[in-house]
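What follows is a set of notes on a single structure, which appears directly below.
Heads up, one of the protein chains got dropped from this complex, but the rest are sitting where they should.
Naming follows writing order (A and B), and every chain is counted from residue 1.
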Amino acid sequence: MRAGDRGRSRGDREMRIVNISYDGASGVPVIREPASALKNNTGTWRVFRPTIDSDRCVRCGKCWVFCPEGAIHVGDADIWIDYDHCKGCGICVNECRFITSQREV
Amino acid sequence: MLEITIHGRGGQGVVVTSRILGTATLYDGLYAQDFPLYGAARRGAPVMAFVRIDNKPILLRGYIAKPNVLMLLDESIIEVKDVFSDLPADCTIIINTTRNTRDFKAAHPEIKDLRVFCVDGTGIALEYLKKPIPNVVIIGFLIGITHLITVDAFKTAVRDELKKYPPDLIDKNIAGALKACELVTGAGAGVTAR
Partner (left out) sequence: MNTRRMITGNGAAAWGARLARVEIIPNFPITPQTAIIEEISLWIASGKMDADFLPMESEHSVQSALAAASSVGTRVFSATSSQGLMLMTEMMFVTSGLRLPVIMVNVSRGLSAPITLWSDHNDVLVQRDSGWLQIFCSNNQEVLDSVVMGYKIAENSNVLLPMLINLDGFTLSATREPVEIPGQDEIDDFLPAYNPKHTILDPKEPMSMGGVVFNEYMYFRSQQRMAMCNSKDIITAVCAEWEKMTGRGWGRGLVEPYCLEDSERVLVICGSESAILKYTVDKLRAKGEKVGMLRLRTMRPFPCEEIVDALSDVEKIGVIDQDISPGSGGIIATEVKACLGRGVTSFIAGLGGRRIGAEKYEKIFGRLGRDVEEWIF
């Protein structure tokens, strides 16, 4: 029995809902694609751009530990900054004398 | 009613710009409404603020899609946000940039028929404050171009809204704004309320 049927039998009118329909699983607020936030380029917020002096870097990984955004990546041979997600906070510059920063142009 | 939309980045003083305009309008004896709109409350993130000015109490609320005046405190906002689409034909645009108006319009043909004023607010801010915070200076340009608020009300409003900062910084901001105002006085012919 539909909810409206009972109301009708008592002489009331069914309340009709206009403009919406049931869409199944798409109505559940979940994000199914892992790491989709990587698509958001948050690097445009940066005022200061950090640069690693790769000639002097000893790959100790201290910058990787301190980066609050996970924007520093440690590879087998080098360490590099993901400028799409680095917000230019300057923590790595503060922690390592081989990282310097300049105003973005 | 006159409606103003301000775009910029967190830390440039977008919200303070709207507040100075709102407070100055109140000192001018008119009604005002000002409010910000932002996602991430962080330095560098895109920020919007809005001001409504009227000679009677303001009933409208919310986002301003058809501003009389559009102010961009940061030129690079154009790359992350579509700020020029659907602007009304009587919109006056003030952009903080080192480019001149002719070059700017050439790069952005969608605003070629609108009144566009390219101003180097950051340049004046660096000269007067030694800091790249252009908001108060840009209000100086706005006053010179549109005469929306009086200079006296502007000065009092700046002192109100920046009262947590050192007095000499406030004085330098006002001096920079007055310089900006002088540079453009006569360049525009005001704006008309709708």
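The definition used in the following text is that contacts are C-beta pairs under 8 Å (C-beta built on N, C-alpha and C of every residue); 3 or more make two chains touch, one makes a residue touch a chain.
Not measured: the values here are computed from a predicted model.
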| item | value |
| --- | --- |
| Of B:A32, B:L162 or B:C181, the residue in touch with the unshown chain | B:A32 |
| Residues of subunit A in contact with the chain not shown | 13, 15-20, 29 |
| Where the unshown chain meets subunit B, residue by residue | 19, 22-23, 26, 31-37, 58-63 |
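Convention: only the chains that are shown with their structure count from here on.
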| item | value |
| --- | --- |
| Subunit A-subunit B separation of Cα centroids, rounded to whole Å | 31 |
| Of all residues in subunit A, those that touch subunit B in their complex | 44-47, 87-88 |
| Subunit A-touching residues of subunit B, taken from the complex the two chains share | 9-11, 42-45, 76, 79-80 |
